[in-house]
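Every protein chain except one is present and positioned as in the full complex.
Going by the order they are written in, the chains are A and B; count residues from 1 in each one.
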Amino acid sequence: MDILAYSAVELSAAIKAGKVTAVEAMEAVFARIDEKESTVNAYVTIDREQAFKTATITQEKIEKGELTGMLAGVPVAIKDNLCTEGIRTTCSSKILENFVPTFSAEAVLNLEKAGAVMIGKTNMDEFAMGSTTETSAYGVTRNPWNTDHVPGGSSGGSAAAVAAGECFFALGSDTGGSIRQPASFCGVVGLKPTYGTVSRYGLVAYGSSLDQIGPLTKNVADCAAVLEAIASHDTKDSTSVERKDTDFTTALIDDVKGMKIGIPRDYFGEGLDSEVKDAVFAAAKTLAAKGAVVEEFDLSLVEYAIPTYYTIAAAEASSNLERFDGIKYGYRAASYKGLHDMYKKTRSEGFGAEVKRRIMLGSFVLSSGYYDAYYLKALKVKAMIKKAFDEAFAKYDLILGPVAPTTAPKIGESLSDPLKMYLGDIYTISVNLAGLPGISLPCGIDTKGLPIGLQLIADSFQEKRLIQAAYTYEQTYSKEMR
Amino acid sequence: MAKQYETVIGLEVHVELATKTKIFCGCSTAFGGAPNTHTCPVCTGMPGSLPVLNKQVVNYAMAVGLATNCTITQYCKFDRKNYFYPDNPQNYQISQLYLPICRNGYVDIETSEGKKSVGIHEIHMEEDAGKLIHDEWEDCSLVDYNRSGVPLIEIVSEPDMRSAEEVIAYLEKLRMIVQYLGVSDCKLNEGSMRADVNLSVREVGAETFGTRTEMKNLNSFRAITHAIAGERERQIELLETGQQVTQETRRWDDTKEYSYAMRSKEDAQDYRYFPDPDLVPVYISDAWLQQVRDNQPEFREEKMARYKKEFDIPEYDIGIITDSKHLADLFEETVAICGQPKKVSNWLMGETLRLLKEKNMDPEDICFSPQNLARLIGLVDSKAVNSTVAKEIFEVMFAEDIDPEKYVEEKGLKTVNDEGALRKIIEEVIAANPQSVEDYRGGKQKAIGFLVGQTMKAMKGKADPGMVNKVLKELL
Partner (left out) sequence: MANIITDETIEYVGILAKLALSEDEKKQAKKDMGRMLDYIDKLAALDTTEIEPMSHVFSVQNVFREDVVTNGDESEKTLKNAPGEKDNMFMVPKTFD
């Protein structure tokens, strides 16, 4: 069997069964990287030597029975905003071009413990700000389904690497849809966990109250296994939540009988591509046929999520990115006159246009005289949005909808009009505002041959429901696709 | 007639808390480490690092709040104060603006004008900045983050003070409270207590406040007194010549005795405070609050009243002893062992204060233990050593906390109580000093003093002066 055809969990099982070794798996991955990377550009940094070294050690540990987990021996790609000790971490920004972290993110350490083997760091929108992976300082990533198109973003490198077989699974981060939307554009599974489920320690912050790390995988079973490995209560992250229900793979059950699924009418209005709409409705029908109770309802406040999100995320980002000042690490301008000039030149040369745009907006909404009108107002609307979801989840187990209004746009189409690009986040960002878990999984292919994604949203801490429904849908969908 | 002006002063006092670790990470707060040796990703603002609050900081802040009659904010939060400066590694300082831990308190002070209350507007918790060192050789500055993240509380007073004397009384009062609580060393000159002075002037009788300035870098009571006088004069002069006071921050230069505006167009003074999303709110339950309340120590006023009742020592002594928590603790612990308050007080008021003054030390620096002081008192009581020898022993004990009993043994300093031996020596002294003997016998009572001295000298001080006198008189 072609090694690359294995899912992550299947690969690990095959390695443990002695059918294939971790080193062979790594060789297969690198053969694919050598073939595809020059066009896809999914990675910013690849450490081939380290990858093989670790694969060899991991293989020995598996043979000795020291590593038995579901991901032991599986090659993984890590988004470049997760700190990796000794390996350059750039956030796809010039300002961190030579930054080598002295510690690894907790999620990365959890994967290491599980025996996954890191290949390298994936490309992203600079500091996770963007929806196309075009704002990277290290070149655009191309969609493996059609290289004229973007892979989505900001975790575009991770999604493209999974789709292209340049890894078996990847980690991404999701602040406003940055895992789910690229997963949708690249035809893979992506999950944004409940806020606090995965430690943010070592994730370079964009919007701290919204950021979560999550998996991008080939299928739902892998997704559950990866989430199970990375979820942990971390005393180094004050917002980390102690959960006892992180055995997510127990939810891989092909059954949705009696599950109540709500479809927000507000998600199917103007701006939604008709092919996407049809595919999502077809998915709803599939779940209904499997016994779920599916009905439409009014979620309300949907149109307010984007302005709320951009106010909060930009404000937090403006503060989070102040530490990039040319003093402690990263880029420092070559010439300057005095301290403030050094700050300004370093930051102006080091940050790209989209990052500067959000820093400017964020600084403004927090500035004297505007805090109440913008930032505080947004925090109040956030509370209202959360309440709207609370009311919805009093009636439904899950909410079903599209991930994005369209399939992947062509490269170069999006950046000219930032506001229009922001509007593409309409179905994903309210999930971050309310701290909820959401999953994106393939539900069709449009006439251009590009994947369409289905989004399922659950109440806080209900990832298992999400996984069960997604798994059930996937069983039928993958049969149909064959 | 010239206009009469009133000075209106409010203080922002920063107190460095004496926790073992920093406010948001497990780095040591110890002084004196080589640059950047007490640092980690959190207190140097590394990407991906996150803060976790040190619980002791909350306990300490609450204790100060309760001691200054504040209302404790039982649901409080941390905010980010955003400004760029190299000593501030994240370029934001984690502080409290919207929900500070303590509000609406007061302390009572006493000056030559009488008693008065100074209002406390709020007390908040925050992190200290790193240290900047100017490098003359390279014409650059160097940053050491060892102090970055050391916990501070900022005590913000109401503009209730009207003179430097009141300001000093207020600071002394705060220092005393903080020291009694044991939450800080509170040394102005070492930077563990820092005061910024907000000052404005107005005509006597005016209802509204004038425009205020804020003065920083005041690290001694002397500097504060001079800065207040200087700033008052500067503002009056501006008003008298028809100019206006600008609201600004000024830096006091203590050597030049002059303040200058810290103005910069790069300094917008717009801190864009917002709740820190990396930290969760602190909820102080009634039970927790009660626990801190129950653990509050006896403060100076209560202590003084109790001493007056319990111990037969002068009020003046009580004042001095309770002026330092350390001295008061030493007093009480020694009394508990030896049961002689008067004698303990004498040692503290006499020799101890003398040596502190001589060596330019604070009472907090005293190293000898109550056990050893009690032993020394015992030695004197049992006439094992006389008072002169005792003072000598005390000096050694003050320097290195020796056990006086062992010391006396080792050095053979014990008073000779063998009357036969003493008689022999005295006989020799009498024989060697016929003139003095004659003088004494001739009625010059004072002459005996010389003979006592000679005897003590011959005994190397190890004699009980009472016994020497007695035997001398017998033999003469």
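Following the convention adopted for this analysis, a contact is a pair of C-beta atoms (placed from the backbone, for glycine too) under 8 Å apart; a residue touches a chain by one contact, two chains touch by 3 or more.
Computed from a predicted structure; not experimentally measured.
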With respect to the chain omitted from the figure, which of B:56, B:69, B:225 or B:371 is a touching residue? B:56
Hey, which of B:257, B:270, B:381 or B:428 is the one touching the hidden chain? B:270
Out of A:19, A:48, A:380 or A:448, point to the residue that touches the absent chain in the complete complex. A:380
Of the candidates B:34, B:204 or B:431, the residue in contact with the absent chain is B:34
Contact with the hidden chain only, please: which chain A residues? 98-100, 102, 195-196, 209, 235, 238-239, 241, 301, 303-304, 306-308, 310-311, 318, 322, 325-332, 336, 338-345, 347-348, 351, 353, 356-357, 359-361, 363-365, 367, 373-374, 376-384, 386, 418-419, 433-435, 460
Contact with the hidden chain only, please: which chain B residues? 19-21, 24-28, 33-41, 44, 52-56, 58, 77, 82, 84-86, 132-135, 138-145, 265-266, 268, 270, 272, 275, 277, 279-283
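FYI, only the chains that are shown with their structure count from here on.
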Express in whole angstrom the distance between the two chain centres, defined as the mean CA positions of chain A and chain B. 55
Quick one: which bits of chain B touch chain A in the complex? Just the residue numbers, please. 41, 44-53, 80, 82, 84, 86, 89-92, 143, 264, 266, 270, 272-274, 277-280
Considering only the defined contacts, which chain A positions touch chain B in the complex? 82-83, 89, 91, 96, 99, 101-103, 105, 200-205, 207-209, 235-239, 315-316, 318-319, 322-325, 327-329, 339-340, 343, 363, 366-368, 371, 375
